[in-house]
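Right, one structure below, let's go through it.
Every protein chain of the complex appears in place save one, which is left out.
For chain A:
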């Protein structure tokens, strides 16, 4: 099967509010940077374009109408995936593996600062018959219910969540994209009042405006375009429950993460615990408990082991197996459908930096992301240099 690699990435924003550019201009800036980095002309060299976005986030019905121009996809095979960046990345990998496409652009953007009624938009994702009429007062209520169920099952306390929050908020201090990073202590988190029990403001990732564009290439094109391709060894995505049947899903776990990671591992031909074949992980952490749940579902560590790893500092950026060395979403924010893209971008850049010093095949990273409430869709990527 033809291998696929990320050959360049461009981004713009990662700020609580990008006031200077419209969403289309942000897309253009990110695209320009990705294409310049690879030295390609999208009008000539890129075979297909994906944009990952959802109508309601954009405030536009049929929002793919606005996709082609900013990314150079006019009168070319351009289309929209109503999902996270990583689901788009999966589509791009498949196009490359058909053997008919050499270079595919993947774009996603988010401008939550433009949304005046974010709770209203999030409520529209609830089942119109069973859940929406409840008019939940806080859109994070699902995160709170999940966190409580998770803590009840695992026996962990709020301290474990606070350790994740403090670790990631501090880890982001050295990341230029982590505009929500802060020197937070365990005490700060534990003494803060819950926003939605048991989650405090430190446990819930805020929103960020951002745009990301990546170029996915066949092996032949990757070798032509760059000396430092980052191989997409595996990619996976899974949906465990529709939002219309949210009430019946497993609140204390997320099997879709397990299935997505298994799919990615199977594509990569890898088995065993991720830390045996990767050197760090960028995991879902839009709620602090999700990092521990992601470690569990990805097969890195059970809840108690994860707690021990947190306590021992193993998952710190300088630890044995860094988890979210970028600071994750808690430090960089949730960029709507670009959130998975942020995690891939962090892993991509870290591997690129490593790749210059290391033998090929020496380093891999695991990325796990979730589409956020109320969805039960998760994605995973295994990148390698």
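In the analysis below, a contact is a pair of C-beta atoms (placed from the backbone, for glycine too) under 8 Å apart; a residue touches a chain by one contact, two chains touch by 3 or more; residues count from 1.
Here is the rule we go by: contacts and distances are computed from a predicted model.
The listed choices are "Acetyl-CoA acetyltransferase", "NADH-quinone oxidoreductase subunit C", "Glutamyl-tRNA(Gln) amidotransferase subunit A" or "CopG family transcriptional regulator"; the UniProt protein name belonging to the chain that is not shown reads "Acetyl-CoA acetyltransferase".
When the whole complex is considered, the residue among A:101, A:231 or A:348 that touches the unshown chain is A:101. Only one residue in the set A:113, A:148 or A:239 touches the chain that does not appear here, and it is A:239. Of A:16, A:59, A:206 or A:319, it is A:59 that touches the chain left out of the display. What chain A contributes to its contact with the hidden chain is residues 1, 47-48, 54-57, 59-62, 64-69, 73-83, 87, 90-91, 93-102, 121-122, 124-125, 127-129, 236-245, 255-256, 259, 263, 267, 371, 374-377.
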